[in-house]
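Dumping the structure here so I can ask a few things about it.
One chain of protein is taken out of this complex; the other chains stay put.
Letters are used for the chains, namely A and B, taken in the order the chains are written, and counting of residues starts over at 1 for each.
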Amino acid sequence: MTRTGAIRVRLVVAATVAWGSAARAQTGVPFGDEPRSAALAGSGLAGPAGLDSVDRNPGALHTLERPVAALWAHGGSLRWWFARRGEPRDTQTRFVGGFGVALVAPWPGDGPLRTVRLGVGLHVPFEHALSVDAPPRDDVPSLALYENRAERMAVTVGGALALLDGAIGLGAAIRFVPSLRTPTRVRYDPGSSERRPRVLIDLERELPVGLAPVVGVAAQPLRALHVGLVYRGRAVMRAEGSNDTRAGGIRLDDPIDFAAFVEPDVLAFGVSWQPVAALRVQADAGWARWSRFVTIHDRRPDPPWRDMIEARAGVEIDIVRSITLRAGLAYEPTPVPPQRRVSNFVDADRLLVTAGAGIGLEALGLGRARLELYGAWLAMATARAHKDLDALPDDDAQTPGRQIRNLGAPAWSGSATAWQAGLGLTLPLGRDPWPADDDEASR
Amino acid sequence: MRPSASGVRVPSAVVALCFAGSSLAAAQHEDRHGLGARAMGLAGAMAARAGSFAALYHGPAGLAPVPGERAALLEASVETFVAHPFVRVESLRGEPLRTAAPARSTFALLFGVRADLSRALGVRGLGAGFSLYQPGDALARWSNHPDDQLQWLHLTDRTHRIGAMAGLGWRPLRWLAVGAAARILFDIETLTVARVTDAEPQTDPTTGESYVDVTAQLGERVRAYGRLAPVLSVLVEPTEGLTLAARYRGSSEVEDWGWTRVEQVPAIGTLGFVHRFSHHVEPDQLTVGVALEPAPRWSLGAEVAWTDWSNGRSAEHRRYPGHFGDTIDPAVGIEWEASAAVAMRAGYRFVRRTFDPFGGPANLLDSDEHALTVGAGVELGAPGGARSGRWSIDVALRVAWLPGDTERKDWRRFASDEELELNPGRDGYRWSGWLASGALGVRARW
Partner (left out) sequence: MRLPAGAALFAVACGSPTPVPPSAVIQITPAAICVDDAHRTPVTFDGSRSVERLAVVPVAGEPVRFSWTLSGASWRLVSGSLQSPSLVVTSAGDRPLHASLLVTAPSGASARAIATLGLTVDGAADAGCAP
């Protein structure tokens, strides 16, 4: 094809690339939590401090007395199906796993900053540090909350300040939210031959970092009672750039501007009650501002999503000195309205059931670490949608009349289940207790 | 510099989580500058030096607790790194030439942690490390260009990306330590689909060319894959004050591959192209090193690294036989304990260029490098009292001279006269420069 016959292709932005963030998956999904927290269905923002506090409620870090690190791994299966009315189910199953590392510590030293606590958390998915599918069509059925968000790398850094002799903790953290800029320039090498055709590609990649805030407060009004309040800012990852292609007579020279909604604004309140030393009961309730959701094509869904209040609770029992049992339950109502128009988001109310245990290895003579185990099961109600054919847009402007091609027409149902198991090591670090001689050698 | 009063020669082993990424490194950022300010001050001659989170990269056996070191030690470091190139590329007539990607400044943060896990896990002599390297402006940034565009082979942004390091060191015997670490980098796969949804014939008002204005809808699948590069090392201390080291670093590479497909193009159908770039390559490397104390309060570290650059390749995934060659790079670093709280450092490293000009189609700029470094470490003691943690500060400066070279094209290496005529470097050029870099780190201990 010659230049005079060039075709100009204008790319209408229609896809989004999501880059991960948040040290755990949103809405309590059992993908990525630290094992103790996962065993409690993600409850526990009131404290006392856990290794996930830097992300869940950094204010709770103020109860921390010594450095603690954790390593954990988790794996599980996410299975979902979609079926148009009268047609067989299309079922997809995928493995979701990952690894996590967290470190929390008091400010070193006895100076004026001794009431400061610090923490950092990192979560890396097992298979992909990032996985995003942005189909060119708006109507491709997708699992609304878990499609691209289950696999993303996450880093959170935060700290807390203990006030009133440790009765109250104020904390803040930032979650790193990467985005992508990818200008691409493509030319057909004029010096190449038919025998040795060559495409010249200048490709740039940049992952700028955005920040999503977490601000929290935790208090201990009574000896047996902890309360907490946390705000987590929404996280949206962007994909921007341009695609300037002139090759073989084609020209693509339009900008790319995508967005991926990772997490909504969340305001959550939690309470933790310890009636006896061996028993702790905790519950959280959170308002999630899903109404600001944008699709992977950077458009507000039609109809828009709804704000939701989700609830989660957990109980923790020390049955013997070195063994703790845990269980949790969470209810997550769907923010997705009935899918009568173009989009086909599969989502419905969800129930999360979890159980786990913590085992002190010292009793086995294996050091001071604790082994944490958990299992989690997530069930979703069946989502159903009946398309309003009058509300579907014309899918083919070139053909007379109004054509519909929607992949969900005329009606569909769908659902999902997930299970996950994980284990981790909690490692107390630093000197305990500190000796009179700070420089005492151990060997 | 002594981390404690018990006579430990160097801070002990570590954990480090590192997001690697820099714009100014031949191979990896750490390889030229060292992982952290202390390593930079010693010109990276750290293979036989234990006791800092830098051991993750320089020899993970050094992550194992050092004899005499405080038990259950936890160290965390936050460091900054800056570097700026002063490079020049010019035609043989002395006119400045632009490269496809500029050699840019780098600012980065490095977070490192190391811990003695002996008590936590009940395994005597076990240490771990974790480090995170984060460029200041972005998690990653790189650009890939055809090999015949004028470009620095290593000096621009080929290594500006996230990465991570984690490792373990174990000292089963007082005189023997072994260690393993993993350097984690990420490949990216992008599969792009553009579906043409509308087409309308148009005429360019400027050129009069006719074309079809096509509207398309874009979809994309992106995957980031982790890629592991192992680092293995062993430390042997046959006598007090003498440490011998051997280290193997597995090759690491970061690739960017995928395809772009434009569907439903009128009268054509589907068009597209496949891309595959290798924008960071560091081949296998073997290193031997030694650390000794030639005099009281003086310590000397030296190493020689052989790197399998004959397996190197360009960004376009091409090998140019005979022009990528193995390299042998020496480094030496010396440390003087001026007092119990202050250490002074200096070092030198030579880095052999990996690619020689050959007069062919490629226009890849590379140079030998002579680097001089100086540094210092200050132990701040325990500001809150004897029972609190300790603080220390490390600082380093590095200046490297790039003598450069001259390229003159040889028509015999081109497939055709047209190919030579279209080559951006057809008239020849020369290049040279300097690199300046510095690092500042603060370390806390519990």
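Couple of notes before you dig in:
The rule is simple: a contact is a pair of C-beta atoms (placed from the backbone, for glycine too) under 8 Å apart; a residue touches a chain by one contact, two chains touch by 3 or more.
In this text the structure is predicted, and so the values were computed from the model without any measurement.
Interface note for the absent chain: among B:164, B:346, B:396 or B:444, the touching residue is B:164.
Contact with the omitted chain, checked across B:104, B:124 or B:276, is made by B:276.
Among B:69, B:220 or B:255, only B:255 touches the chain that is left out of the view.
The set of chain B residues touching the chain not shown comprises 164, 166, 182, 184, 186-187, 189, 191, 223-230, 250, 255, 257-259, 261, 263, 268-274, 276. Contact between chain A and the absent chain runs through residues 1, 73, 84, 87, 97-99, 101, 124-130, 153, 188, 197, 199, 247-248, 250, 389, 392, 394-396, 398-407, 409-410.
Note that only the chains that are shown with their structure count from here on.
If you average the Cα atoms of chain A and of chain B, the two centres end up 30 Å apart. On the side of chain B, the complex with chain A involves touching residues 4-6, 17, 65, 67-74, 76, 100, 111, 113, 115-123, 130, 132, 137-146, 149, 162, 164, 166, 174, 186, 188, 190, 192-199, 202, 209-226, 256, 260, 262, 265-266, 268, 271, 273, 275, 277, 382-391, 415-416, 418-419, 422, 444-446.
Contact residues of chain A toward chain B in the complex are 3-17, 66-67, 69, 101, 103, 105, 108-111, 114, 120, 122, 124, 128-137, 153, 155, 176, 178, 180, 182, 184, 186, 189-191, 196, 199-209, 239, 243, 245, 247-248, 250-252, 256, 258, 361, 365-369, 397-398, 425, 427-432, 434, 436-443.
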